[in-house]
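The complex appears here without one of its protein chains, the remainder shown in place.
All chains are identified by letter, namely A, B and C, in their written order; residue positions are counted from 1 within each chain.
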Amino acid sequence: MKVSIVGVGKVGSALGLTLVARGIADELILIGRAGKDPQAPNFPAGEAMDLLHASAFTRPAQVRAGSVADAAGSDVIAICTAGSSDHLPRDSGYLSNAEIFRQIIPALVEASPESILLITTNPLDAMTTLALQLSKLPASRVLGTGTLLDTMRLRVLLSEKCRIHPRDIRAYVLGEHGDTQFVARSSASAGGARIDLEQSVLSDLEAQTRTAGHDIMRHKGYTNAGVAMSAACIIEAIANDSREVMPVSTLVRGFAGITDICLSLPAVVGRQGVLQTLNIELTHAEQAAFQRSAECVRETLARKNF
Amino acid sequence: MKVSIVGVGKVGSALGLTLVARGIADELILIGRAGKDPQAPNFPAGEAMDLLHASAFTRPAQVRAGSVADAAGSDVIAICTAGSSDHLPRDSGYLSNAEIFRQIIPALVEASPESILLITTNPLDAMTTLALQLSKLPASRVLGTGTLLDTMRLRVLLSEKCRIHPRDIRAYVLGEHGDTQFVARSSASAGGARIDLEQSVLSDLEAQTRTAGHDIMRHKGYTNAGVAMSAACIIEAIANDSREVMPVSTLVRGFAGITDICLSLPAVVGRQGVLQTLNIELTHAEQAAFQRSAECVRETLARKNF
Amino acid sequence: MKVSIVGVGKVGSALGLTLVARGIADELILIGRAGKDPQAPNFPAGEAMDLLHASAFTRPAQVRAGSVADAAGSDVIAICTAGSSDHLPRDSGYLSNAEIFRQIIPALVEASPESILLITTNPLDAMTTLALQLSKLPASRVLGTGTLLDTMRLRVLLSEKCRIHPRDIRAYVLGEHGDTQFVARSSASAGGARIDLEQSVLSDLEAQTRTAGHDIMRHKGYTNAGVAMSAACIIEAIANDSREVMPVSTLVRGFAGITDICLSLPAVVGRQGVLQTLNIELTHAEQAAFQRSAECVRETLARKNF
Partner (left out) sequence: MKVSIVGVGKVGSALGLTLVARGIADELILIGRAGKDPQAPNFPAGEAMDLLHASAFTRPAQVRAGSVADAAGSDVIAICTAGSSDHLPRDSGYLSNAEIFRQIIPALVEASPESILLITTNPLDAMTTLALQLSKLPASRVLGTGTLLDTMRLRVLLSEKCRIHPRDIRAYVLGEHGDTQFVARSSASAGGARIDLEQSVLSDLEAQTRTAGHDIMRHKGYTNAGVAMSAACIIEAIANDSREVMPVSTLVRGFAGITDICLSLPAVVGRQGVLQTLNIELTHAEQAAFQRSAECVRETLARKNF
């Protein structure tokens, strides 16, 4: 498994460490700018050396800093440019990111035409849609971390309340990885049974989920561990061709009347990327929420200079 | 396994992420100062939330920020205060760290009298020696990451040359985790066979090992992934009572005539900490190098205000 | 984690190998009869030596043959006496097994009063009920592998049809581990969505699930791999206190009007055994099937000489 990480900031570094700690990649390429910090004139090169040493304790890997050319032949390219963390407001900062995408994605895809593109950059769904357009890849090969992290945050909270492993909590946050996200409450279950909590408690947990990214930013100035782990788990599912179901940002084709943009739906992830999305049943209110998410992403995409 | 991390900087954060990614701890307490960065007014609290979410993907853990009192009952307390990374020259910055140790270690040990103290703070061997003195714990329960990371760096280099898994390279860097460290070349082997490299090549790899920390710092401004993984592997050996042999900083009792300070020797690590150190055979030159390391640590300990 | 296996036949041996291969136990005691085979005069002793060697490749464990006294202090005692496999018709062979349970369970519990008893012996639900009565342990500490294996068989079949990881298929086989078992179809889902298969296809998969044990027996003369893996996963959930939801045989207290016997319901398994059972919603027909399972187990328990 050859993985390239484009953007070696807080999220890219944490993703590198997570991949190394879990022994997921044989070959890891870090692609990033030298950086403006005089104390860190070549951050990617230093990070690659550090991760190379760390990999000796788990699964020895080739880790090195490189350019787009070095990423050639990647199985997965994770795009973690500025804004992957929540340390920028999710709907700002996109100007530079969109510009960066236009520069790098065609070149990356030319060098790795068989690769899967995994987007972690915010505004997530707009950036994933843009990446899909720029890459000209099949839709199955471009996906974003989307609401996977939001979903895991909700499951952690429900897990504590229900005293059940988070993996047994089936409750999706869907739609936009942003403020219009919503919980598909009608299909939520715990171990196959109805979640036995009052609506007010559920609403409170949903609100905590929605604001979790902001809360972490407010305390530590950015977020990275959770989103890096989300990306690592998607990469692991690809590496193992595991066909696990995860809510990730993927091209919507007719769900709730939406088409042509990327939003998070439950998707089956395997060696070829998104193998299928599931036709989860939503109430009318949930469908409306999904449509509001779509609207929000469309607005972002339509902004001048995006 | 309850693990507390004291100091939530570059190393402490990376250690937290590594422990979570590998599913080592059930309970993880982050103890750190609020910090002076106005963008990160409560870094430990934010990091704890972020790691809590990440843990849902691996082994769900209780992760929270806390005080010394919250660390009560820890199985391992990892001390990762400023200087754990190589971003400070290894022999500077000790004034404040020594002061911090005097403040926190007695309180930590009082609250967790059964804990093992794992030191990653530089100057590593002096700080480990100081921690042992302050803690009044048995010597087996205070250890430092020492030359484990240097050893793995050397093994990575030898592994590439010999085309053999690093775990099968048995070549220790011993003595001080600093410039006086040395390779126990006389006992080095690869898969049980003599390492078939010219002395000049070996000398070059040793030099690369010695300067690796500086090289990473020069590029990225600090080091954290390697040292965090070293600490995580020590904690994993403790958790599993695995009795693996690792070069770690531990109280020397008569080896090469040295006594009463901590330096790195091959040690057996298990549930009770350092179970034994191995009587590795050294040449006269290697013994002299070990004694120089001891001298260097003694000088640090003797400095005014240390 | 100290695990004792009582009964070192096809299932007990396979459970031992699975525990060793996955590195679950630190200490493993095999308790069995010498056996009548002149070629294998002390099977448990030989198996223990063999497994001890195998454990060196994964997680070194203390493995030895022993008596009830050697099992003292076990965290889990797995009872795999004759009939754990499906190689006896599930509703025969119980006479000797019931007699064996009466002899060993009180002694086992006296030596390991804190242990959890895990039953794999058929007729599974009757034997689990009997073990609970004989042990006088709290109901949470006596459980049987129950329909966990049947459930996994069904999920394998559904997984192939739906092209989704079995872990994301939520479809329980409940009731008796035997011919009256049934699929809780009304609550079945795949990745949170309705399973999109025709009823006739589903019925066919259910029939395949019900007869899978018999089919394997017909071909190989016994079953062991699947039931051993079921038991190993329950033990792993106990060891990690993971609170995973699994359908296991546990005391029913009022579900569908049934009480006082053990049958399989979705249960949360952790360090203390069965932490809770889930109130899964069943249709009237499913409830009736559950009641038929109960009836069947009651009849077995009521047979003369059981």
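Following the convention adopted for this analysis, contacts are C-beta pairs under 8 Å (C-beta built on N, C-alpha and C of every residue); 3 or more make two chains touch, one makes a residue touch a chain.
For clarity, every value in this text was computed on a predicted model and none was experimentally measured.
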Full-complex contact with the absent chain, from B:189, B:211, B:259 or B:283: B:189
Touching the absent chain when the full complex is considered, from C:79, C:229 or C:278: C:229
Which of C:18, C:81 or C:249 contacts the chain that the document leaves out: C:18
Listed residues B:62, B:133, B:208 or B:276, member touching the removed chain: B:276
For subunit C, residues in touch with the removed chain: 13-14, 16-18, 20-22, 37, 39-43, 45-47, 49-58, 60, 149, 152-153, 155-156, 159, 165-166, 212, 215-221, 223-226, 228-230, 232-233
Residues of subunit A in contact with the chain not shown: 26, 59-60, 240-242
Subunit B residues that touch the omitted chain in the full complex: 159, 163-165, 167-168, 170, 172, 184, 187, 189-194, 196, 242-245, 266, 268, 275-276, 278-281
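Operating definition for what follows: only the chains that are shown with their structure count from here on.
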Chain closest to the middle [Cα centroid of all protein chains]: A
Mean-CA-position distance for subunit C and subunit A (Å): 39
Subunit A and subunit B: spacing of chain centres that average the CA atoms, whole Å: 33
Separation of subunit B from subunit C, taking each centre as the mean of its C-alpha atoms, in whole Å: 44
In subunit C, residues with contacts to at least two other chains: 242
